[in-house]
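The complex appears here minus one protein chain, its other protein chains still in place.
Chain nomenclature is as follows: A, B and C, assigned in order of appearance, with residue numbering initiated at 1 for each chain independently.
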Amino acid sequence: MFAAATEAATEVALKSGWFLENAWVIPIIPALSFFLIIFFGKRMPKKGSEFGVASMVGALVFSAGAAYQWIQRVNGAPEGAFISPVVKTWTWWQNSGVSFGIGQHVDGLTVAILLVVAFISTLVQIYSLEYLRGDRRYTHFFASLTLFSAGMLNMVVAENMIQLILGWEIMGLCSFLLIGHWWEEGANSRAALKAFFTTRTGDIGLLTGTAILFFSANEWTTKTLGVSGFSIRGLSSWALSGNPGNAAITMGAIALFIAAIGKSGQFPLHTWLPDAMAGPTPVSSLLHSSTMVVAGVFLVARVYPVFFKGMDILGSGANFIVIIGGVTIVIAALLAFVQTDIKKVLAYSTVSQLGYMMMGLGAGAWLPAVFHIFTHAFFKACLFLGAGSISHSSSHHSFEMKKDMGGLRKFMPITFVTWIISTLALCGVFPFSGFFSKDEIIDNVGHNGYSVFMYVGLAGAFLTAAYMTRATYLTFFGQPRGASAGEHHEEESHDSHAAHDDHADHGHDTHDSHDAHASHGPHESGWLITAPLIILATLALSSGFLNALPFGEKFENFKKWVEPSAEVINPTGIAYVVGSVGEARIAADAPTDSTLAPDAEVMSDSEPVPVEDSHSTAGAGEATPEMLRSTTAAGEDSHSAEEGHHSSPCGTETPEQGVCAAPQLNHAPFKWSKAGLSMLIVFAGFLLSLLVCIQLYEKKNKKFVGLTERNKVLGFGYKLLVNKYYLDVLYEKIIVRSIAHPIAAAVYWFNQKVLDGVVNGAGTTAKGIAGWVYRNIDQRVVDGAVNGTGSVAQGAGSALRPVQSGKVNQYGALLFGAAAIGALVLVIVNT
Amino acid sequence: MLSTIATAAWSSPTIDYHALAPEMILGAGIVVLLLLDLFLSDSRKWLLTPVASFTLLGAFIPVLTLALSNSGTRQMFDGRYVIDDFSLVMKGMFLLSGYVVVLLAADYIREGDYYQGEFWFLMLSSLMGMVMMASSRDLISIFVALEFLSIPAYMLAAWRKRDSRSNEAGIKYYLLGVFASAIMLYGMSLLYGISNSTKLTEIGASLGSDVTSLRALAVFFVVIGFAFKISAVPFHTWAPDTYQGAPTPVTAFLSVASKAAGFVALVTVVYVGFPGSHAVWQPVFWILSAATMTLGNVMALKQTSIIRMLAYSSIAQGGFILMPLAVAGETGVAESALRAVVTYLIVYAATNLGVFAVVTVVARKTRSGEISSYGGLFSYAPGIATLMTIFMASLAGIPPLGGWFGKFAAFQSLVSAGTTWAYVLAIIGGVNSVVAFGYYGSILREMWMRPVPDGDTSPVPVKSSLAVALGITGIATLLLGVLPGIVIHFGDLAGLAGAFGR
Amino acid sequence: MFVNQFLVLAAVLFCIGVYGVIARKNAVLVLMSIELILNSVNINLLAFSMRNGSLDGHTFALYIIAIAAAEVGVGLAMVLLMYRNRRSIDLDELSEMKG
Partner (left out) sequence: MEVISNHNWALTVGTFLPLVGVLVMLFIPKAEEVLIKSVAIATAIATLAVGIYTMVQFDFGNAGSMQFVAQHDWISVIKSSYYIGIDGISLPLYLLSMVITVLVMIYSWDHVPSPGNPKAFFILMLILQTGMAGTFIARDLILFFVFFELVLLPMYFMIGVWGGENRQYASLKFFLYTMFGSALMLVAFLALFFKTGAESFSIPFLIEQGMNISRTTQIWIFAGMFVGFAVKVPMFPFHTWLPDAHTQAPTQGSVILAAVLLKLGTYGFVRIAIPVLPEAAKAWAPYIGGLAVIGIIYGSFGCLAQTDMKRLIAFSSVAHMGFVMLGISTLTSFGMNAAMFGMVAHGLITGMLFFVAGSVKERYHTLEIKRISGMLLQMPKLGWILGFCAMASLGLPGLAGFWGEFPAILSAYQPAPGLSVNVFRTYMVIAAIGTVFAAGYLLWMFQRIAFGEPTAEFAAGHGHDEDIHDVNKFEWIAWTPLLIAIVVFGVYPQLMFKVLDPAVGVTLKAFGG
């Protein structure tokens, strides 16, 4: 039935290139260097770190190449054409006559994330050269870090779910190793265990969901696309094909999302993330801010159609994802207020930002969410590295803002500036990168009818601004306290949740050679640390312009490059398959369905099969270019967007001919008014928070230092406060006390006691049950039964011994008695 | 009517001397032994041992020739004395096990101060009885053979006459044995009354398949007589005491040859005499078998004396051998049941004699009959311990040692019967074979895992004759397990089972 | 011809013999009781033989008598041995080995 399509297929060919077709090499590079580090690292001059850095640079180069060629591919394609991903598979394993592949599935999303991951990893490794110099397990650290990147990259290029799980779990392993890097302290190793265990709990969903989806989709995908039910493109188009029964796909989507919750620290499985800060700061920066925790979000974005259908996104009412996302935003943001540990503030802010991404995905704002992954990576990494730089060079390896920091902006200008830039980006201040992503999310959420969650988002923006201000204030303003002031104090754990870090850094001190640094007061870090900070800050400032909606269509490159177009296309066009297809039916009974015929020829020859553009597809194809143009140019009126929404059947109704690769999504037109509103909210956040901070911490200071100094230090704020004294009381006594303290504290209590309790409690109860079962069931019942029979036999033996009395007469009696009884029975029976 | 009897024509029976050769050689040997015993001075009495052993080997030759000259079944006294495959196999087994017993006993007797001649004389006479039993197909000849093998056995049991235990063993064995044979005789008399003949085939014919209380009684009493010989529960009570009290070689002899003889008689009577009335004897055998193996095993678990433990073990083994007979009457099972019994008997003979050989060897060093005296045997006598391990494993029925095939054949015939009761018995047998390892394993445990009790780890001296005995039995046990095919042919006995006419 | 009376007699003798074997502690008496049983068997055989008019019964009986003699010889010898070893022929003392 696709006869027309297949001959038309020869008309237009999309550009491709070596980097694009060999993107699978990218994860291989760090994977190999991992082994190099393990086996030869110790003998190398730089203790193996050179392997790590080199491999990451290599990966970065390859990713850049791939990204460039992808952009060429997109730009070279006619308007609105479906840009087929570049797919390559080899047989990885086979089962029941079907062989399953491993390979690559490269499209816009892939290259974007590849770029981010490779880039951040490179910077973090360079940063670590300095940060961990002299660490006792320097080599191990780089090995794990490199393997981690390999895992993440592999997950990103994954062609199918199994491969994705592979990367996913490798990351879990590495996070275990890296969080527990200083495992001499029980606290660190416990944190590591908790992280692995929690994410692993989420993985139940991953396994189950993959299973459900595989078996529901496999038949359709094999028949229509000639790929297994694991393959990502297969799942995506299956989800939109209208075939899946509701129950199956919903179950699958929910299961997968549970995995995402665990990995991306969404409520209520986010509790491991703050503890994970026990690891070295570069680890926090790489794993727990910009890459690993994003895995969950990436999973949702990757097989978005499944969630789109399964969760009924854009359908009536709120859905699971958007709710979880929204809740997480607020919960995490509130938590950030009561942290005294700077890394934990950042950790919770990460959680809250991940909440934004999830909420965006849940509300059909796919592009902004993905874009937010992109931008967030830069400024969050920058913030973490900044925090690390502080503790490394100034605060004697402490992360306690209240105790060991303050007034550092004078000593660490570079760190300070980069920090401020990233903070502004994080808070979504125009024109920093955060604005273009986060604000878009909020905007689209509202546009897609989830108005409640739009307000949640705005509230989140407010809170974000507030707590970041507090953190910034405590760290850089005021005057040096504690370690920053050069004091060498024995760090006693003054706060239950901060205990881990105290121990961690104490331990860190004890066995690496950094005392030297901290001993002579606060100072700026070395260039190996500042260079990454500067680069990241620059990106935090600039990266938003990749998709700067306000400046019109030609700035919407990210959208153009990354977002898959929702076209009805010929099954053969679902992917541009390079080389021989690894997934094939081995058994003789290969489906002779006409739809597989073109695919079979793909399998046979390794020639790139060009993909026809949407014109050739019957029906819905014709109108599309105009539609696209109108949707992309929908700067001014949102109606055409509505049309665009209806133009493609994908996602809404079943495609008559061909398949869909992505659901039709619509985009909110940019409105300065809305932007302005959110800006206002953000700045309100800054302001209020600043006031509150001044009041709170100033009050503390009052007892120690004089007014004049306060004037100098607090400048403008002081005047304001003096003038608005009444407000001041109001803020401090009512608002702050009522909001910040009780509620946030309550939430935090809930978090620590209840949720945490659940996680830990699960463990302890399991152990308890285990103990009981083992002692009573296993040892008593099951085992006892066996030993019991033995003793019964023994007992019978001793019971029967009297029979063997040794008396001849009794023997005779027995003999004849038996004979007589037998005889009697026989006589009775036979007469 | 006496006149009629008096005037009946007398025709002297024809005698097939080739067929009778084994018996005649044995007889000659016995006479020679007696005479030599008279004329030899005590210092030269050791000559009697080779004479005895060569007699047995000599008697074995015609068995071979008869087996090889496949002249089919030879009959004498119009079918009252038959030499067929079955009887030849059993005769061969009796003679060979007799030979091994001679090897076991040689030094024992020589060192025991007195009466070598009598010992060999009695043993050969008993063997004579067994050899006759294998061919007897008539109540009278069966009875005579039975007593012929029993009475010398009584005396052998009491052979250490100054030893009160030996004495006790003899008397118990004697009284109960006679009592049992008396009951059996009563049953025989009833049989004769019913069928007006003492010839088994005719009895079988006249019994037919219909069962009356009298016939049941007769069959039952006869069965009891042999159940005593094979020490089946509850007619086993004599066995432990006798085995323990009697001299070790004699115990070996009783537990192997005499038990086998009992089975031979039982099989003969059942297969030729009452093939039709299996309704009577199948349940009897079922109960006997189940009770025998269970009680034997359970009692064996508690023993501390190795001989007594072996006594109960041989009782239990008897139960296993009985299993096939409990279904022998089912359609088409007769042959496989018979094969199973014969196979099991042969395997059991080889293994059990081996065990007693080891016991004799070890006892010569440790001078103790306690199981604990085997502690750490492996550490200072690995060869002996390994052999003992092989024998024990074989008794426990663990492949690839002979015992497993015996059990396998038994189970096979049970399952081939396919009745519920057969399966139940099979399950009981299975469980019992597990329980049995409880005590066989305890010996292995002593030998391999326990320390040497008295710390005396001087090597164990092995007399040449015992070495030969160990070699024969060990090789036989292994061979029977790995290549059962070679022995199973002996168990391939259509002739006897033919009586079932199916 | 009246066979039954003989059979009854034999049965009675048989029971008496069994009773003796079981009840008597004196070895010699037990031996004699066994003889009783054997003789009951002989009576049976002879009775049947007379009824059936065949000589097998008689022959059998003769064999039994002969063998019984041999048996009793052995038995008495053993009892003598027992008396020599323990100055008593009470069977209950023969319980060294049990269990």
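Just so it is clear, a residue touches a chain if its C-beta (ideal position, glycine included) is under 8 Å from a C-beta of that chain, and two chains touch if they have at least 3 such contacts.
In this text, all values refer to a predicted model and were calculated from it rather than measured experimentally.
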Left-out chain, listing which of the shown chains it touches: A, B
Sole residue of A:Leu36, A:Leu153, A:Ile170 or A:Cys693 that reaches the chain not shown, by the stated touch rule: A:Ile170
Quick one: say which of B:Gly72, B:Gly208 or B:Gly441 touches the chain that got left out. B:Gly441
Using the document's definition of touch, tell me which of A:Ala59, A:Leu145, A:Ile212 or A:Ala819 contacts the absent chain. A:Ile212
Among the options B:Pro13, B:Gly208, B:Pro382 or B:Pro459, the absent chain makes contact with B:Pro382
In the full complex, which bits of chain B touch the chain not displayed? Write them out. 339, 378-379, 382, 389, 393, 396, 398-400, 404-405, 408-409, 411-412, 414-416, 418, 423, 426-427, 429-431, 433-434, 437-438, 441, 444-445, 448-449, 483-485, 488-489, 491-492
Chain A residues touching the omitted chain (full complex): 91-97, 99, 162, 165-166, 168-170, 173, 176, 180, 183-186, 189-190, 192-193, 196-197, 200-201, 203-204, 207-208, 210-212, 214-215, 586-587, 763, 766-767, 769-771, 773-775, 778, 782-783, 786, 790
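Please note the rule applied: only the chains that are shown with their structure count from here on.
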Could you state the distance in Å from the CA-based centre of chain B to that of chain C? 26
Going by the touch rule set out above, which residues of chain C reach two or more other chains? 21, 30, 91, 94-99
What are the residues of chain A that contact at least two other chains? 801, 804, 806, 808, 812, 816
Which residues of chain C touch chain A once you look at their complex with the stated criterion? 18, 21-25, 30, 91-92, 94-99
Under the definition above, what is the set of chain B residues touching chain A in their complex? 171-172, 175-176, 179-180, 183, 211-213, 215-217, 220-221, 224, 228, 234-235, 237-238, 240-241, 280, 284, 295, 297-302, 435, 438
In the complex with chain B, residue positions of chain A that touch it: 790, 793-794, 796-798, 800-801, 803-804, 806, 808, 810-812, 814-819, 822-823, 826-827, 829-831
